[in-house]
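Partial complex: the chains shown occupy the same locations as in the complete assembly.
Chain naming follows the written order as A and B, and within any one chain the residues start at number 1.
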Amino acid sequence: MKSNEIVRKKIPLVHFITNYVTANDAANALLACGGSPIMADDIDECAEITAMSQALVLNIGTLNQRTIASMIKSGKTANANNIPVILDPVGAGASSLRNETTKRLLAEIQFTIIRGNLSEISFVAGCSASTRGVDSSEQDQKHDALTIAKQAATKYRCVCVVTGKTDVVTDGIRTAHIHNGVSALSKITGTGCMLSGIIGAYAGALKDSFSAACQATISMGLAGEIAYEKYKMIGTGSLHIGIIDALSQIDDTILKERGKIIYETDC
Amino acid sequence: MKSNEIVRKKIPLVHFITNYVTANDAANALLACGGSPIMADDIDECAEITAMSQALVLNIGTLNQRTIASMIKSGKTANANNIPVILDPVGAGASSLRNETTKRLLAEIQFTIIRGNLSEISFVAGCSASTRGVDSSEQDQKHDALTIAKQAATKYRCVCVVTGKTDVVTDGIRTAHIHNGVSALSKITGTGCMLSGIIGAYAGALKDSFSAACQATISMGLAGEIAYEKYKMIGTGSLHIGIIDALSQIDDTILKERGKIIYETDC
């Protein structure tokens, strides 16, 4: 399947209600991979903007009472119009406001795809990833990510993406492990937000949301690898720019050749 | 006329009430071409900040009720103090809130320069650019841009800039067609916002607002060309940075040598 070609042909309009720290990067990452971003968070226009979009991305990075209300309204509008909705529960688990907002969003909106790190998705799944503590082995973490991703996906009938050393994508039945990406991505703010945006583009252009989440996650990991090869000796500023560069150059040939994805099926 | 030299010598302070997606780029683009930016959107300080500035740029990219009130207040302050005011009606036509806000701004504030794409300026002019549909030829679009720009300029007694493949600048009497720029600029968020900011710098430094709009528009197009020559094979992240680089290097010699501007006069 030529997923990236479809994104670049359809140029899905993606509506973001997102944080002000990484909004620029999310917009540029989306443009780079073929989508078209629109940021709008006022309650008096958010539903209209959602209704004309092909996907909605809700990111609670710098949430406040004003934007939370807009997220609820846009999420419901997306649901009513069968527009895919992506949740990025930035920092879920870190404050009561983030926890309560995440719970409220999950209760009132049917999400298509939820993406976060292990700690955030653990909160979404309703269990604690921190019980093992910081000394958990890599194998333990991988096991945790898989269990928690499936739990969240099943509980909220959606695709769930847990990013980490290995990324896990699952809809509760189908599961993929993605081994692209470099740890240096964690030294740049907003790589998670960028990925959630790109997932919006793929979900807005492709019919299968599991596949959309997989292809987007490979794209981001691959962009990190390509940029790291080029800029690892230069620094994280260039790495940041190199990620956008790579996203704009990625096509289905590279995705297929360099994508390290392993599918499993529950039986 | 040495327009860029004047900007760099006067270092006009430009007050922005703008969106959080491209605020950083707008500030850096402004600094690069010789201006000095100040972003301030609280109703309790915006008038004071406007009053000490040489230009005001109102950009409705991520408008909300709080900032709309500040835009009105700052716009009126600018008018009362003969400070040029630039409007960037981002997304006008796309939502009722943007439409009503644009109308209200146009009714309550005398703008010096309005800049947008064909669709945004069509809304400003009070006509629909979409009537021809997506199948309109390039010639048709060029004709539309000219007609609509003149209509908006005449209606609001200001200079109007319609950016596109060819940029049109007009005050209703004098008109210029600018053939600089590359289509790849559309793959980077905020190039329009950057241009509106730069227009603020030129308008704050030069007496003639038509000339200010022309020189700023050439600068931005030229920066795109220079960056594209250098980074077209690298990607849109580098192109983005290259635009700021080029803006910081542009001087009147390059503007004169590479500026592709054709003036026409109504008779």
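Just so we're on the same page, a residue touches a chain if its C-beta (ideal position, glycine included) is under 8 Å from a C-beta of that chain, and two chains touch if they have at least 3 such contacts.
Only a predicted model underlies this, so the values are computations on that prediction, with no experimental measurement involved.
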Please give the number of copies in the complete assembly; 2 of them are in place here.
3
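FYI, only the chains that are shown with their structure count from here on.
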Taking each chain's centre as the mean of its CA atoms, how far is subunit A from subunit B in angstrom?
33
Mind pulling up the subunit A residues that touch subunit B in the complex?
20, 23-24, 27-28, 31-32, 37-42, 44-45, 48-49, 52, 66, 240-249
Subunit B residues touching subunit A in their complex are 19-22, 24-25, 61-65, 91, 94-98, 187-190, 234-238, 240-241
